[in-house]
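A protein chain is absent from this complex, but the other protein chains hold their places.
Lettered A, B and C in written order, each chain numbered from 1.
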Amino acid sequence: MKIAVIGAGSTYTPELINGFIERMTVLPLTELWLMDINPGRLDVVGGFARRMVLAKGSPFAVHLTLNQAEAITGASYVITQLRVGGLQARREDEYLGRRHGLVGQETTGIGGMGKALRTIPVVLKIAEDIQRLAPGAVLLNFTNPSGLVTEAVNRYVPGVTTVGVCNGPFGMKMGFLNFLKSHGRFDGDFDAVEADILGINHLSWCRGLNYHGRELWDDYLELYLQQESGAQGWDRRMVEVTRMIPSGYLGYFYATAQKVADQQKWPPSRAETVMEVEAELLRQYAEPDRIEPPPGLMKRGGAFYSTVATQIINSHFNNLGEIHIANIVHRGAVAPWPADWVLEMPCRIDRGGFHPQVSAPLPPVCFGLLAAVKMYELLTVDAAIHGDRKAAYEAMLVNPLGPQMRDVQPVLDDLLETHRAYLPQFWS
Amino acid sequence: MKIAVIGAGSTYTPELINGFIERMTVLPLTELWLMDINPGRLDVVGGFARRMVLAKGSPFAVHLTLNQAEAITGASYVITQLRVGGLQARREDEYLGRRHGLVGQETTGIGGMGKALRTIPVVLKIAEDIQRLAPGAVLLNFTNPSGLVTEAVNRYVPGVTTVGVCNGPFGMKMGFLNFLKSHGRFDGDFDAVEADILGINHLSWCRGLNYHGRELWDDYLELYLQQESGAQGWDRRMVEVTRMIPSGYLGYFYATAQKVADQQKWPPSRAETVMEVEAELLRQYAEPDRIEPPPGLMKRGGAFYSTVATQIINSHFNNLGEIHIANIVHRGAVAPWPADWVLEMPCRIDRGGFHPQVSAPLPPVCFGLLAAVKMYELLTVDAAIHGDRKAAYEAMLVNPLGPQMRDVQPVLDDLLETHRAYLPQFWS
Amino acid sequence: MKIAVIGAGSTYTPELINGFIERMTVLPLTELWLMDINPGRLDVVGGFARRMVLAKGSPFAVHLTLNQAEAITGASYVITQLRVGGLQARREDEYLGRRHGLVGQETTGIGGMGKALRTIPVVLKIAEDIQRLAPGAVLLNFTNPSGLVTEAVNRYVPGVTTVGVCNGPFGMKMGFLNFLKSHGRFDGDFDAVEADILGINHLSWCRGLNYHGRELWDDYLELYLQQESGAQGWDRRMVEVTRMIPSGYLGYFYATAQKVADQQKWPPSRAETVMEVEAELLRQYAEPDRIEPPPGLMKRGGAFYSTVATQIINSHFNNLGEIHIANIVHRGAVAPWPADWVLEMPCRIDRGGFHPQVSAPLPPVCFGLLAAVKMYELLTVDAAIHGDRKAAYEAMLVNPLGPQMRDVQPVLDDLLETHRAYLPQFWS
Partner (left out) sequence: MKIAVIGAGSTYTPELINGFIERMTVLPLTELWLMDINPGRLDVVGGFARRMVLAKGSPFAVHLTLNQAEAITGASYVITQLRVGGLQARREDEYLGRRHGLVGQETTGIGGMGKALRTIPVVLKIAEDIQRLAPGAVLLNFTNPSGLVTEAVNRYVPGVTTVGVCNGPFGMKMGFLNFLKSHGRFDGDFDAVEADILGINHLSWCRGLNYHGRELWDDYLELYLQQESGAQGWDRRMVEVTRMIPSGYLGYFYATAQKVADQQKWPPSRAETVMEVEAELLRQYAEPDRIEPPPGLMKRGGAFYSTVATQIINSHFNNLGEIHIANIVHRGAVAPWPADWVLEMPCRIDRGGFHPQVSAPLPPVCFGLLAAVKMYELLTVDAAIHGDRKAAYEAMLVNPLGPQMRDVQPVLDDLLETHRAYLPQFWS
């Protein structure tokens, strides 16, 4: 069984390697292909990956390549974790927002839009290569904005099974369970708990924790509301009223002014911080004797990234029928919503694919925001694929974190100019 | 045929009287009942109304009453134009917004929410009286927020035919046609033109002007885009991209910062201006020899109010089958949207009722905002009827013009306290 | 204004000519093009048509042609009334049913399927010619099975405005009103009555008669149920329970055994009767002095055919906004049914097109049968267009008047063989 990782020069890769090593007993992985367009990064990260695997007795082969087609050919799973334009482009997204008085962030607002416009054509090309060179392979897209990219691939390359993955929902569940556990209210198997999370990626809500048919959520909310200060920055009244906990990224929508004010403290922005972390990580990865990831990897973010990736592959490959949260076309499972939307939701994963689980829709208090962002997503998909400046204008106008009407065109012009090198579809 | 006007102490009433007088040849009106809870206003406005009708040879009787049931009993049409709390409450709505850094406006944002919470129970009571005392009568609701109130009545008193009316769409059409005419591009019968307007009240878009099968819209947009400065404050690029013109109230959403900044110039706010206009109008109405509305009535706003009301009654009573824009349950006519939403849209009006005309849905750039506001509306309906503070919290949170999360509860508390006298459902 | 009639050798044509002559004051028809592939028929019928028009002072020109493209080029309306294979093929449809113990009928059951398979490719070709040679023209399809053919054209040539027309619904309305009138229960203007008819062509139900907002249906049903014998062969209990009157063709579904038994009396079948009628009509049409249709035309069936055609063209051309029953894509107007189905239903007709009127769906007692027949229709469309024998098998299996499972293939083989000359798509 062959797995290909596109964008393997990422500093996340060692964590992924660890994940595969840990699952060797259940996953008959024989070849892991690490592909990147940056030879230097590939050399450092790939070299370290090889030493890690060698140290464990080489349970599988690690191939490094600059050739995407070679990496994909015959693969069973293709993992995308690339970053078009690297952290420098992310930094540009952040400062683009800041200089226009808007949220400057990698996955939401106009920064997320910039990243989507850069990324979608690249991932589409990967999906087309899969269709040609590895028919039947599953595409696990980790590249942000993960849901939006998945929406694009599902619409334009429907022949490839594509699932958008994010460590966020898993992290939410772990946080809730650790909190319950620390208060002596839960002592069971974390893996047996199903979180009832629904929405779109980075815009989802948790409203249940099911443990063998027992609902833990009321306990959780009771404890949550007893806390002195609103944890995670949520307004306690909001949690009391809605009885849901949002994804942390909802903070950009619910506390926009605060987020924009915080940006005045930059540098360092998040990209700038990560750049420093990465430089140090790459230095450590390059150490010729290193065979274990350095402790500093935790600072990189992306906790559980490897867990989520390997869990999903395991449940799929071994036909386990486990329920995990992922981004998929819901196909009517959330009955009143358009059946072709990609949602972040519980799905049952077996060899037959990723089966959306029928779920009650989110209540109006969530749907209003979700609908606005989904419209932004659909318009961004069209803009990204066709280089359609009108669709881009509309996407930015309808985005709740976008600029006021009179600023839409200037901000869009700035975005397209800033990332011109990575947006050929708009400049041909 | 009997028509009842609830809230007849309004300074708009004389315009309505004129409208009925002009239509005497087609509408066999015999009794017009003017009802208000304010005896002083009723005396002044009603007295003037009687003189107007007398001067025309008393084609119909004018009755004044403080008794709602008496006014409604046996009526064929009931027109609601009441204002709970009067202009003073409107002024409070405006300053409520201003003091929280939000839009302070009568029909949108938190001001509109305050007005809806005060008004819905009162109009519901009228609808129940109609059911009991004038079964089969049509309720024409002009009371703002007109669409939201209509949404509430249709959900809670479905047995009464209720239509939400607003002079806005008619005014848009007249504006477009006058513009075309002044440029020599249209010389036909204004009444024969059907405007393709869709959305929710004060949140609708025009995208077509059909004159006997000929589409005038491309001409209009071409002229519009040639203008030196963006008319009506719209961004020209927005019009060019979307090829639609929004209702003027969309400015509160698309240019929020500007609107909030403009509020710093108060007083006078709009309510304060209208108070002065009204004082002068009432003084003039009270002149014992006056039998014609004073020219100052135009300053009051509400142009075409009388035209719209009488056109609709005429098309209904005389089974004309004319197409007008009104707020009705669309019943699937905008296919992918929930069939129970009240929309502002073209409807065919005949004796059989108000028939929604099948229309293509608005594009994503509009739907995102519309969905958010519709969710706010649905939550506000529940809050208003049940005095449900949680629903009110959620309505304010999902409203795109509402406060940030941490301010929702304080702003809501302020709203409920400010209007306490008119919100018994929240304070029992 | 130019109108083209395809299949103008039909004996119906003189009635149509009369209709246009009567509407000359409102329809500025200048050229009427009569096209047929049969020169002999065209000569006789077309010659008579010319004499009719000449006798009225030649208000419009009549052109005869064997060239479809020439007829269509530049037309505003194209009327299809052709019959692929002529009455001989209809006779084959009838005896095909009879010899397999099934209903043998022109528009329902396997006979209707045979006719649809022969006709759809021909009308599709006409629609394509319209798209090319008369863009913007309206296609009025009278060719049976009218609804099914319209379903096909709307799916495969969506760029042409196509409406399926039938004299049946108009005839039903006239029958009901004459019955009411003869009992002294109605004395108004027949044209002002809107019949609430819904379903698919030859499978529709009437459930209302609206006259200026007054419902005449309860009166009608009361009278109907007082009659000694069930009129039109309907079971009185059925009418009492459902409070609807079905299209006469429902008799083939509700009294199948009787219909099949009646076939034993053949000859003459209906086709054979019509052949005799037509021979006599053509003899009369050929009389060199004849300038008026012979009285025998009434025996031909198709009463009101001309009325319906000219009413629809008049309402469209003159932007009248009248409500008529026609076969159109309902676009969600019958909310819970798939929005892309063609239905026979009320539509508002103006220059802008054919606007479906929002209608409550038929109750379950009707929907069960309607759904089965609609599935047969959709499969027949696919079979006809692609020459798909599997789709044809499925269409026949799901048709409630089709044969039992084990006979489907033999009956289908017989059908395809019988009409081989007219079904090239299945035999290439």
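Going forward, a residue touches a chain if its C-beta (ideal position, glycine included) is under 8 Å from a C-beta of that chain, and two chains touch if they have at least 3 such contacts.
Only a predicted model underlies this, so the values are computations on that prediction, with no experimental measurement involved.
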Contact list for the unshown chain, restricted to visible chains: A, C
Options A:A61, A:A257, A:V358 or A:A421, residue touching the unrepresented chain: A:V358
Which of A:P135, A:G159, A:G332 or A:P424 contacts the chain that the document leaves out: A:G332
Residue among C:K181, C:K390 or C:R420 touching the omitted chain: C:K390
On chain C, residues whose C-beta touches the chain left out of the figure: 234-235, 237-238, 241-242, 254-258, 336, 338, 363-369, 371-376, 378-379, 390, 393-395, 397-398, 400, 404-406, 408-409
Missing-partner contacts on chain A, residue numbers: 194, 210, 212-214, 319, 321, 323, 330-336, 339, 348, 350-352, 355-358
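Everything that follows uses one rule, which is that only the chains that are shown with their structure count from here on.
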Centroid spacing, where centroids are CA-atom means, of chain B and chain C in whole angstrom: 45
Distance between the centres, which are taken as Cα means, of chain C and chain A, whole angstrom: 57
Of all residues in chain B, the ones touching two or more other chains: 336
